[in-house]
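This report concerns only the one structure given below.
A single protein chain has been omitted from the complex, and every remaining protein chain is retained in its original position.
Note that the chains are named A, B and C in the order they appear, and that numbering of residues resets to 1 at the start of each chain.
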Amino acid sequence: MNFLKKSPWILHYDASSCNGCDIEVLACLTPIYDVERLGIINTGNPKHADILLITGAINAQNQSVVQTLYEQMPAPKVVVAIGACALSGGIFSQCYNLHQGVDSTIPVDIYVPGCAARPEAIIDGVLQAVACFNQKQTIRSNQKRTSHGIKLDSHH
Amino acid sequence: MFSEFIQNPVHLMSFLVLFPFFSAMLLAWMKGSFWQSWIVRWSSLLLMLTSLLLAFQTSWRPHLFFILPHLHWITTLGDLIITLFLFWIFLKKGTRKELWILSLLIFQTIILLYTDWVLGLKTTPFPFYLDSFSIIMILIIGVIGGLICIYAIPYMKTYHNHHPHLPDHRRRFFFLFFLFLSAMTGIVISNDLSWLLLFWEITTLCCFLLIGYADDAEARKNAFLALGYNLIGSLGIVITLWILAEMHQKPSLTHIISLGKLGAILGLLAAALLALAGLAKSAQLPFSSWLTGAMVAPTPVSALLHSSTMVNAGVFLILKLAPIFHAHIALGESLSFIGGITFLISSIIALNQSNIKRMLAYSTISNLGLIVACAGIGTPEAIWAAIFLIIFHAIAKALLFQTVGTVEHQIGSRDIETMDGLWIRHRGLTLALILGTLGMFLVPFGMLISKWACLQTFIHSSPILALLLVFGSAPTLFFWSKWMGKLISPPSTPSEITLDSSLVSKDTWFSIGMLMILTLVACFLFPAISHFWVDPYLGLTMSSLGPWTLHHPLFLWVTLILLLILPAGFFFLAPSYKTVTPYLCGLNIPATTSNAQFQGSLGQIHTVQIRNYYLTSYFKEKSLLKIGQVLGIIFLLIMILINFHHWKLSTPFLPPPVWNSNSPSWLHLGMVALLFFISAPILGALLTGFDRIVTARIQNRYGPPLLQPFYDILKLWNKQTSVVNPMQIFYVWGFVLFMLLTGFIFFSGESLLLVIFSMMLGSLFLTLAAFSTPSPYSHLGAERELIQMMAYEPLLLLTALGMDLSTGSFQIQTIATSHYPLLYQLPGFFLGFLMLLTIKLRKSPFDLSTSHHGHQELVKGLTTEFSGSLLALIEIGHWYENIILLGILCLFILHWPWEILLTVLTFLFIFEILIDNTYARFTWEKTLQTAWIVAALFGGSNLLFLFYYHSINVRP
Amino acid sequence: MSYFQMLNLSIQQLWHRPATRLYPQEVRPVIARSRGRVELQPSTCTLCLLCEKKCPTHAIHIDRTQRLFTLDRFQCILCGACESACIAKHAIVLSEHYAPPQTHRDVIIWPVPSTPPSLASTTKSQNKG
Partner (left out) sequence: MGKQTIIPFGPQHPVLPEPIHLDLVLEDEQVLQAIPRIGFVHRGLEKLAEKKDFQDMVYVGERICGICSFIHSVAFCQAMESILGIEVPERAQSLRGFWSELSRIHSHWLWMGLLADSFGFENLFMQTWKLRESLLDLVEATAGGRVIYGSCKIGGVRRDISLELITQAQTTLKALYTQHQILASIFENDTSIQHRTQGKGMLSKDKAYELGAVGPTLRASGWPLDARLLKYGTYQNLEFQPVVETQGDCYARMRVRIREVDQSFDLINQLLKKLPDGPVETKITGMPSGEHFERVEQPRGEVVHYLKGNGSKFLERYRVRTPTFANLPALVEILKGCTFADVPIIVLSIDPCISCTER
């Protein structure tokens, strides 16, 4: 049984969002939406997280930050991009400082459209992201089996 | 002839005094470093072997007295020579500031000459004696002193390489070393006070010259300080001699003790004055500053002063007089208070020290304080504890000082902050340091066994001392642990990654290695030491010896073996993991070296450098020292003046120790272990689930399902484990294993104190796990965790003490079968324990170091760098811990019917959750303050009440 | 008392029904005129290009030759400019329902029927006939 489904822990990072989607992500934690019902915890620490929620587009400054955070998350991990900016840059896509959507930097599994994305949409996104885990876990366990007994000392 | 020589203790003993003296003379005469080291090496070895031989020869024997031809002129002559020599030094080097020392010297000489020539001292029939306590001291002096001498050979060579501007006085140095050892042996076998004074003055003189070895302004200043304080001390002996001569009494220790036991003012006054001498020598408050000043001397000198000689002479003398203190409570109590206050204040001051030698010095002072406190109580149990404190302290401190000295020569600094990553830079030395540190404060090592005994003693004789001990040992935990954390953390400066281990010479390794072995052997063999040397001494000096031994050391051995096996297990069964960079808020720069780096503000690239906490804004060395000195002087005056008042002799209240002699069967133990190992995590998880649901309800939401903690753990278990430093895995396993052990000890009905110490060991492993990463958040979490431990440790220990006072035993089995719910007698402790539970369960006002929910400035604090299965393990460890804590809570109300008990427990648990949800997080200062105030107020008042309640009830 | 106000509130809430909307199980009714997602009613669209011109993020693309109305939800910021620009009667509406998450990046294409909107109904009936 894959327990990732029952306890997806999230890490939220505000890439260069306008805060709109960020506060909607936070709103999911409040009593009204209470995502802890679904086992979701906002960890705030990449090393504990399973799902990376990114709001906002990637810019020159935060590109390396997003990459680092993604790398520091233990496998299996899923990325959910939230809001028009994270998907494509949205209204800012013509800005000189932007590298467009999040998928320009790290692989994105789920896209949640909206400006700002509604809490319900974000919950939907996280629940869909959970479904990706099965697949990723299988791949990982296959890898594990082939490299059994060897320390997975993979430096990047 | 030879075999006769070695079979006669008298010969051996004379040899032990005379031979070092002879070696010293030889060393003073010999030139050339080859011959010098040759003599030092072989003389030390011979010294060590002879003392061992003597120990084996005399084990089991009652004490021996020596008759010596009347050689009284030697002592007078010796004293005169020393005085003249000191005069000469004063004329050469003294400044106006040191005039008080000169006048002290003159004053002392006048009294001495007056006593000797005008009054005329009576002769003592037996100027020397040898009992098993002296033997122990001889062993310490011979073996540890010898090892330090060997260590000094390479050290002094390097020392002079490092300080080329200093003139090479090594001949003088080794001369003084051996003279020192000779005089120390003299002190521990002297019965006649004038002999004692001679040896005493020789040690003072050696100490003075050794501290001033570097001969610069600072060294000179500190040397004179040491001389001055020690002269105040020897004034005590001189005045005693004078008074005895006036009263036409024999100036012998045995005579004084017998006088004192009878309550004669003369005896008591003599005891107080001699205690003054001892206090000055063992650097107790108000005299403590000479020992910290002595740090300017080369490290072997510090090692010698702190472990085997000098300070030990002081406590030795005080301990000798313990029967008097035992008989005369007021005198003993005031002495104990000096010791207790010294213990508390100097261990708090040690928190502030970043100079490792100063930290070690304060730790020495505090431990000596404990010994003095034990001597002041003077019961057989206290003396037992004190003797073991001396033994273990000598070994561990010698080890620590030697290693620190070596490290200092390697890295060129004695600042703790430069020692980060020593584990990677120099494995061997770090291992020695860690072993020494463990030896100082952790179960199952020696010092803790003695502290344990102290606790057991204090609680039945002086509750205020017990409070001082409880509060004093909390900072001890903090400063040792953070130092250990520093040692195992990854290095921050890339240039010093590796140190050349070939620079550490064989002599050094021999000495350090021997001490490491001794540390372990002493832990394994302490029952034997107790049986062969300590118990006979107690039987001899104390009229009666209760059925006193520590309970079954089985669990101590189990802990020790586990500690030894754990690393091996880790290296053979290393799990798979992925190495990642530490959490730096996403600003990491891909590592080019092994150091973590991040891009900070203004485009600067910072290498992660983490410094320990010194709490200097909260505890201030200077003001604390001042308070301590004032208190020390007050109690010193009380101690001396109190003798002019006639006190009724009484024996302190001592309930007979209750031991549960029938050891539980293996089958039973196995069942308990199995049941605990399986059911505790399940129960813990359910409790956590319940907690989360109730929390959610309080916050007006539904919350996760009850089984959510299981899902979380199973998920984490299946995730990839990424670490920053593979050693993390080892420490986390340590945490879980020791939590398991703790639970096992608890549920098999063993001693509650052992449970607490074992739990502390487990928690320490967790902080070490956090320390072993180069992550600032993890480190801050660890430091805060230590502060938290410092905050709740008094509460935890007080709980155990309260239960012991109420039921007469620390055994959980006995506590659990008491005839009434303990709550009725221990309401204060109960409230204190609830506070502790709030801290331990990481509930809101006190979730300083890591937090289950609710964000904090430390990200995830302690657990920042853990992921996957390691995080799961930590969580499981916490569940075990919670169950044990709830188990202790149950002990308070065990007598109620189970349904009420369950209801009360549930209610209390919900109450904790409510607390969690109704307060903002406190700062660490507030946490520490609150916890200590609660401990002192609730625990302390309940303790005092209970103590006097019991003493009224038991006494006819 | 200052120490117990929060305690009071907490205990009260312990007995109260949670305020939570059990989202995936219970979907609450949408709020009228809420801006959820852009929807096209192809039958009324005249492919006038006004919406494409007004769209600040260029999320709308109209291919008049293929008669395709293309909407990139990933670009859309739900400003409603297209809705107010639409001259045909409610060809573009802002539905109250939000757009669901997607696993891949794609666009929504509405083929617009070739007949003029006014004749749409008649064409249909003719086909039937």
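As a working rule, a residue touches a chain if its C-beta (ideal position, glycine included) is under 8 Å from a C-beta of that chain, and two chains touch if they have at least 3 such contacts.
Predicted model only: the values in this text are computed from it and were never measured.
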### Query
What shown chains does the left-out chain touch?
A, B, C
### Residue of C:Leu9, C:Cys48 or C:Val93 touching the missing chain in the full complex
C:Leu9
### Task
May I ask which residue of A:Ala27, A:Ala75 or A:Ala131 touches the chain that does not appear here?
A:Ala27
### Task
Sort through A:Ser7, A:Asn59, A:Thr105 or A:Gln128 and give me the one touching the missing partner chain.
A:Asn59
### Message
Contact with the hidden chain only, please: which chain B residues?
### Response
354, 413, 415, 417-418, 584-587, 598, 600-602, 604, 606, 608-617, 698-701, 776-777, 779-780, 844-845, 847, 851, 853-857, 859, 917-924, 926
### Summary
Residues of chain C touching the missing chain are 2-3, 5-6, 9-10, 19, 31-35, 56, 77-81, 84, 94
### Absent chain, residues of chain A that touch it
11-24, 26-27, 29-32, 42-46, 56-57, 59, 61-62, 65, 69, 90-92, 94-98, 115-116, 118
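The rule we apply is simple: only the chains that are shown with their structure count from here on.
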### Query
Taking each chain's centre as its mean C-alpha position, how far apart are chain A and chain C in Å?
25
### Summary
Taking each chain's centre as the mean of its CA atoms, chain B sits from chain C at a distance in Å of 72
## Note on the structure
Rounded to the nearest Å, the gap separating the Cα centres of chain A and chain B is 50
#### Entry: Of all residues in chain B, the ones touching two or more other chains
696, 699-702
### Task
Provide the list of chain A residues touching at least two other chains, using ranges where the numbers run on.
31, 34, 37-38
### Task
Please name which positions on chain A make contact with chain C in the complex.
31-34, 37-38, 80, 84, 87-88, 90-91, 93, 101, 103, 109-115, 117-121, 123-125, 127-128, 132
### Message
For the complex, give me every residue of chain B touching chain A.
### Response
574, 576-581, 583, 585-588, 590, 692, 696, 699-705, 708, 711-712, 714-715, 718-722, 853, 855, 859-860, 863-868, 871
## Note on the structure
Residue set of chain A touching chain B in the complex reads 1-4, 6-7, 13, 30-31, 34, 36-39, 41, 43-48, 50, 64-66, 68-69, 71-72, 74-76, 137, 140, 144, 149-156
